[in-house]
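First the structure, which I've put down as structure tokens, then a few questions once you've had a look.
All protein chains but one are shown in place.
Each chain carries a letter (A and B) given by its place in the written order, and its residues are counted from 1.
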Amino acid sequence: MSAETEETTAAPPAHRAPQPPAPRRSLPPVVVHLAWALLAFALLVGLTMITDPFTNLRIATIGYYLIAIAGLALLTGLNGQVSLGHGAFMFIGAYTVALLVLHVPGLPFWVDLLLATAAGGIAGLLAGAAAARLHGPYLAGATLALAVGLPAITQRYPEFLGGSNGLSFSVNSQPAGLVGVVPATRWEAWVVWATALLAMVILVNMSRGRLGRSLRAVRDDEVAASLAGIHVGRTKILAFIVSSACAGLAGGLQAFLLGTAAPGSFTVALSLSLLAALVLGGLGSLWGAFWAAIAFVYFQAWAEDAADAVNLPVNVENNLPLALYGTVLILVILLFPAGIHGGLTRLRAAVRSSRQGRSGRSEGVS
Amino acid sequence: MEQFLNLTLNGITSGAVYSALGLSLVIIYRATRVVNFAQPAFALISAYLAYSINQATGGYWLGFAVALLAGAVMGVLTERLLVRPVRHNELGAIIVTLGLLIVLQAVAGMVWSNEPHSFPYAFDFRGDFSPNSMFVVAAVAVTALAVLLLFRATPLGLRMRAAAFHPDAARMSGVRVGLMLTLGWGLASAVGSLAGMLAVPPFIFPNVLDGVFVYALTAAVIGGLDNPLGTIIGGFLLGVGLSYVSGYLGPELVTLAALAILVIVLAVRPNGLFGKALARSV
Partner (left out) sequence: MRIHRAVRIWAVAVTGALVLAGCSGAGETPSGGSGNQPADSAPGVTDDTVVLGSHQPLTGPAAPGYSKISVAAQAMYRYINDNGGVNGRKIEYKVEDDAYNPTKTVEVVKKLVLEEQVFALVGGLGTPTHSKVLDYLNQEGVPDLLVSSGALMWDQPQKYPMTFGYQVDYLREGKIMGKYVKDSFAGKKVGLFFQGDDVGRDTQAGLDQFIKDQVVTRQPYDPANTDVTPQLLALKSSGAEVVVCACIPSFMALTLLTAAKIGFKPQFVSSSIGADPATLTALLQDFAKRSGATVSPDQLLAGFVGAGYLPRAALTDDPWVKFFKEIHDKYIPTEAFTDTLIFGMAQAYSVGQILKAAGRDLTRRKVVETLETTQLKGPGLVPFAYSKESHSGYTGAYLVRNNGNGTSSVVQQPMVTDRESGEVKPAGGDRVNPDQTGLLDK
């Protein structure tokens, strides 16, 4: 995660020609990003060391939602395709991990996660192929039906998929040397975040590279993109594949973390909240996905604590967190259409310009 | 054969409800290019108001009338206060109406609790095609006809269509575009509340319309989001189709079947069975 991840509407310079640049810029961006990711990982490990096990779990939860929401950011933010059904791809990822753990116990957990990613990607290929011809609300309706319909498949194969109870299992992931040394939740948070940061590096590079430019071109004007030699249908499908692979990985990590895969976890409400969180965080940037993931996990927790703290009639107390959540969604869209990230950017710009005004410096800001 | 007949009649009744709620979505979509996720919540609050009035008065029709009125008022207020500022932001509008859905469902839970209450049918519900089923189908048919006539054959309807499809030209011909769009929302939400009153019985609780909403949106997508008649047909087809699936293949397959129907229809006709291929407005 770095400031480098910020999206700008102007395409970043391509690094094709091996020109001798200034020494500061000599590293290829992917290396820079990986270095940032490593730094972020080190900070995160530090953070998990000083927080309690439950906070570790929440940190890990933020990690897998980050992947899902970042994938959605690529699809919806960069490519303009609205999906109301990303919970369905998480469902696929979670069940992939669950079935592998239960039926192929010999596979290490990271192979399970890779296969969950692949399963999400394949589902995304199918969905994307169907979706490429749909626009706007038709796509929204179709993906919503996917989110409602797909988990019902567990009822059809109750022996294999566990029916409405779903599957539960324990994932053994800790290397023998670390058992007892590192608490399980801390180790799991590390695994989730190592995966999440790796996924983010890949996504950042994709969105800044040729694929990202194609995605934006198709979003902004399909005709112009097509005239510029971009294969519109293929680009849209590719966006769907990457995005659902992310959701599959996120679902797989959820299963890894919680040891469950059940249809009741992948409701329409989940799919809608993913999108809502993304818009809340800010659409234009992968940073938005980061704020979104934090808001997704912590806002709910705060709202529940707040509702518990005041003495209210039980009907009011139970429903208060939902009411707060909905209100915040509305207010953010009305007051800060660019989401948390947009708000922060504006704030930073304001702070900078006022500071410059005071000190009277005349240098350019960036 | 008797089962086939019964399943068909049962499907027509539920299809009527999908049609009505779908119709309310389509009116709003035509007017403002917004898919109104809060539609089931307007219907829910309306039905709860009717429930409270029923409890207080012991009658049915006063509550029914208040429900439709409340729906219209909620639609008008929402358009004016919440949707107008984000109307040109497709995602923003989705999220605002989604936020409203969440708030209103929570408010319903706060006021009327999350426990189910019994909610009466308008007429006797017993029989293969009961008086109540007849009422449901007739109410939806009459409403649909009225809406179609309004749009096609009245000056008001013409103005509303003009405001929706050619706002600039309409404005120059003296049509108050904003008012027309607000009216569209009010009308649509009254229709949505009617759908709610028909769909809620026998029990009311905050999530009671979730499923109906999904099927209504499916119906609208199948029929074509900018085509009211198509949506009504889509609703009935979906209702009957899902009733057969439930009766012959198993009730757990209904949501999967809805998905399958949607995928097949959209694979053949990306703008729904009766939708026009509109150039995408950016």
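Keep this in mind: a residue touches a chain if its C-beta (ideal position, glycine included) is under 8 Å from a C-beta of that chain, and two chains touch if they have at least 3 such contacts.
Given the structure is predicted, the values throughout are model-derived calculations rather than measurements.
> Consider the whole complex, including the chain that is not shown, and state which of A:44, A:82, A:150 or A:201 touches that chain.
Once the missing chain is taken into account, the touching residue is A:201.
> Given the contact definition stated above, which residue among B:29, B:42, B:119 or B:151 touches the chain not shown here?
B:119
> On subunit B, what residues meet the omitted chain?
So the residues of subunit B touching the missing chain come out as 2-3, 6-7, 10, 14, 54, 58, 60, 106, 109, 113-128, 130, 132, 202-203, 205-207, 210-211, 243, 246-247, 250-252, 254-255.
> Provide the residue numbers of subunit A that touch the chain removed from this figure.
Touch with the absent chain occurs at residues 15-16, 28-31, 34, 52-54, 57, 61, 97, 100-112, 114, 152, 155, 158, 163-166, 168-176, 179-180, 194, 198, 201-202, 205, 209-210, 254, 256, 258-260, 262, 264-265, 267, 269, 304, 314, 318-319, 321-322.
Note that only the chains that are shown with their structure count from here on.
> Using mean CA coordinates as chain centres, what's the subunit A-subunit B distance in Å?
Inter-chain centre distance comes to 32 Å.
> Quick check on the complex: what are the subunit B residues that touch subunit A?
29, 35, 82, 85-86, 89-92, 94-96, 98-107, 109-111, 113-114, 210, 214, 217-218, 220-221, 225, 250, 252-260, 262-263, 266-267, 270-272, 280, 282
> Under the stated contact criterion, what part of subunit A meets subunit B in this complex?
76, 82, 130, 133-138, 140-142, 144-146, 148-150, 152-153, 155-156, 220-222, 268, 272, 275-276, 279-280, 283, 315-316, 318-320, 322-323, 325-330, 333-334, 337
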